[in-house]
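Could you have a look at this structure, given as structure tokens, before my questions?
In this view, the complex is presented without one of its protein chains, the others remaining in place.
Naming follows writing order (A and B), and every chain is counted from residue 1.
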Amino acid sequence: MDVMPKWADALLIPLISIAIAFVISAGVIVAIGEDPMAALNTMVTGALGSSYGWGYTLYYTTNFIFTGLAVSVAFHARMFNIGGEGQAMLGGVGVALVCLFIPFPHWSVALPVALIGGALFGAAWAAIPAYLQAKRGSHIVITTIMFNFIAGSLLVYLLVEVLKPPGAMDPATAKFAASTHLPTFQDMFSFGEKPAFRGAPANVTFFFALVSCFAVWLLIWRTRLGYAIRAYGHSEPAALYAGISPTRIIMIAMLISGGLSGMMAINTVMGEAERLVLNSVEGAGFIGIAVALMGRSHPLGVLLAALLFGFLYQGGAELSLWTNVPRELIVVIQALVILFTGALDNMVRMPLEKLFLLFRRKQPEPATTSPKPAE
Amino acid sequence: MSETTSNGGAASVAAPAIELKGISKAFGPVQANKDIAIRVMPGTIHGIIGENGAGKSTLMSILYGFYKADSGQIFINGKETTIPDSQAAIGAGIGMVFQHFKLVENFTVLENVVLGAEEGARLMPSLSKARKLLTELAAEYELNVDPDKKIEDIGVGMQQRVEILKALYRKAEILILDEPTGVLTPSEADHLFRILKGLKDEGKTIILITHKLREIMNVTDTVSVMRRGEMTATVKTRNTSPEELAELMVGRKVLLNVVKLPATPYAKVLEVENLRVKDDSGVERLKGVSLSVCGGEIVGIAGVAGNGQSELLEVLGGYRRAKGKVHLNGEPIDLTGRKSDGQSRREKGIAHVPEDRQREGLILDFHAWENVAFGYHNAPEYQKNRWLMDNRAIRKDTVGKMERFDVRPPIPSLTAKNFSGGNQQKIVLAREIERNPELLLVGQPTRGVDIGAIEFIHQQLVALRDRGKAILLVSVELDEIMSLADRIIVMFDGQIMGERIAGQTDERELGLLMAGVTDTGTSPLAQSPAGAMRVGNPGQGR
Partner (left out) sequence: MTVMQRLLGASAVLALSAGTAAAEPALIFDLGGKFDKSFNEAAFAGAQRWAAETGDSFREIELTSEAQREQALRRFAEAGANPVIMTGFAFGSVLGEVAPDYPDTKFAIIDMVVDQPNVRSVVFNEHEGSFLVGMMAGLKTETNTVGFIGGMDIPLIRKFACGYAQGVLAANPDANVVANMTGTTPAAWNDPVKGGELTKAQISQGADIVYAAAGGTGVGVLQVAADEGIFSIGVDSNQNYLHPGSVLTSMLKRVDVAVYDALTQGTDLETGFNVMGLANYGVGVALDENNEAIVSYDMLAQVYAAADKIVSGEMMVHDYMSDDSCPALEF
């Protein structure tokens, strides 16, 4: 029953959730003897108050857009892809291999090839759990989680034994050739004397992430495949009735999902580090789940949620740079936001629905009764 | 309308067993019960009739403590009572038999009866006490069940008796039965009604919730009609007629019988030979079924639910693998390979109105217009170009279909779950019939559909038949089969028990076939071994 208008469901609930999370966080900060207003001020000015802050915020946002979209696409097929982390790791391997072993004349040539490399490796990593789910009924949550660990171990092996330049201590690949370096916002938007986005890692991948949002929207709501994915996700018996093959949908949705996760590596590996390091993903695969939940699996929602988490990440970094809030508490604040927006959704929703009902009852009946049809 | 008894003089004799005053209950913006008043006298059978969504089940759930009424009072035997949960309801002497039984499949009958009403920490005394009581009740009310059989091993009718025994074991004086005959054969239903009359004679009070007018007329003393959350009338059964009740339920005059001309069958459209199907657990669900349907006729498959009709539809609809041969207009249909899916079937001209529209026929969270494309989302007229679907074309098509099939409200962007059962079914029918299929598979076309919509749906099916198309109809409502089909095939335990021409058979004969009793002499398609009388129970559950 549609008790609340759409805007309340899509905007009001997340906003209230975030507000509650911040209030509790403020309590935590007060408890350790810091000033919550100053802390908030540090986060906001640090993340959004300068081109530098935006450069970092958007860098993280880019990561979260990709992983959030990945989780969303799978979620439309009712597949809970927890494996974004591992798929992004493998995507990193794909990107690194492309950048290390193909001599590119210019980044504009390198980018599409690296995109394909990252997407292929990420998709390949999602393909195995997808196959196991489709053909053997192994639960996708279990298999993708396990594949995160396998991906981690595989990455360690590759970096330590294969890709690490001899003599280096860091388990990381060599630096990519300069011709594969993606233009950062600093390169693109610095006009005249003052460099904008100075030193910030945000790069051209961000725009590709925006394009991906639009492409996913088209896919899900405008194509036959997206229609079939959504139909399967809502009801498997109905999909069977309509002649939509579950195996095909599971495989395709998971391949797209893995591919999107893999493309995240463009941002971190090719755009920021310019080499593959062990922890290039840094939990973005998991944050993607929260982003997709909060964004209601809609690309626009994912974009906004990714922006929020990008803000939290960059704001958190600023907080640990300039205040004595320990980094563990910053994680607590981020976790609170995830908790309230993702897991405790109903805690806000229920009272709000009641409130809306109360408000409705006071209005004249016929205008507001839900469109329950007459016989 | 005849005389009403809601404030008649009978109350002076004794306090009513149940009296509800001003019960109201809302779910969100939907007012499920509005100011309901009802009094049920002890030692009577009181029917509550109404269409799906009229609020019958909500009212009974309030009485049984599942929901709390927003306002109103409940009186049991003249005493005001609050019923916060089902334990309180049991304490007040109310027993309930649900539409979907609440039994533990792998417990015995005896264990199920005692479950939740054990006395003391040790089980044995309760069990032996229950065994004694069960034997007494069996003798008294024809409630004979084997107390040591497991639930999964006994038939549906028997399971229902266990539910009744459970209520009686808990000393219920008031028994509520929610759609009790939905899963029963006619003879099982008769047995149930004999039990209910016996209980009534013992002074128990029975509330019977149903949408079947015939049952109301046969067994009840008083009947209350609900419509859209309101109690529209309470009348003495002997003073009313089915037509009057139907009018009270729907709010206008309805035709209870299908008007149709005799069929003029053309060539065979569908031929099924020796179809065999095993379910996921390896149990054979279809045991060599052969049948044919001609263009211009409606073939009805009668039978108690769970005797292979669903599997038959699924095989023909393309989403269950099977052995055997199926031909459509002489062309073989793939039953196992790559072409055995719903898409290939639709390409061949087989349309399918599935038995469970909410589970299969519709995506409840999709808009109406998205559901209109469901199954036909690859159709060329719904595509804008190679890549994108033409949503505008689908919406436009939906507007037309809604108008032609009288879907209310005619809003394409409304989510499917917000339509009533009848209008949901009309969306499915519009989608399938307007494809002008060679063969239409129809399962339970009017299940959970309001009477007004039933009339319309039947008309549409007959119209398709009259355009020379073949229709295979599966329904557990014998009345519907008898009035709609031209030829009737009865299925039992995955086999065809017999075939009859509609109009040349009666309910009793079909009822026997449905129960697995057949005489080879009169049945052209009888498959029972050695021509002997065969008696069995209708499968297990589903």
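By definition in this document, contacts are C-beta pairs under 8 Å (C-beta built on N, C-alpha and C of every residue); 3 or more make two chains touch, one makes a residue touch a chain.
Please read these numbers as outputs of a predicted model, since none were measured by experiment.
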| item | value |
| --- | --- |
| Where the missing chain makes contact, among the chains that are shown | A |
| Omitted-chain contact residue, chosen from A:P14, A:G83, A:P201 or A:G226 | A:P201 |
| Chain not shown, touching residues in chain A | 35, 38, 41-42, 45-46, 49-50, 52, 56, 59-60, 156-157, 160, 166-171, 175, 194-195, 198-199, 201, 268, 272-273, 275, 277-280, 282, 313, 316-318, 320-323, 326-327, 330-331 |
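Heads up, the rule we're going with is that only the chains that are shown with their structure count from here on.
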| item | value |
| --- | --- |
| Centroid spacing, where centroids are CA-atom means, of chain A and chain B in whole angstrom | 46 |
| Partner chain B, residues of chain A touching it in the complex | 1-3, 218, 222-224, 227-228, 230-231, 234-235, 237-238, 240-245, 353, 357, 360, 368-375 |
| Residues of chain B touching chain A in the complex | 27-30, 51, 250-251, 317-319, 341-346, 352, 354, 356, 359-366, 370, 373-375, 377-378, 383, 387-389, 391, 408-409, 411, 414-415, 418-420, 422-423, 450, 452-453 |
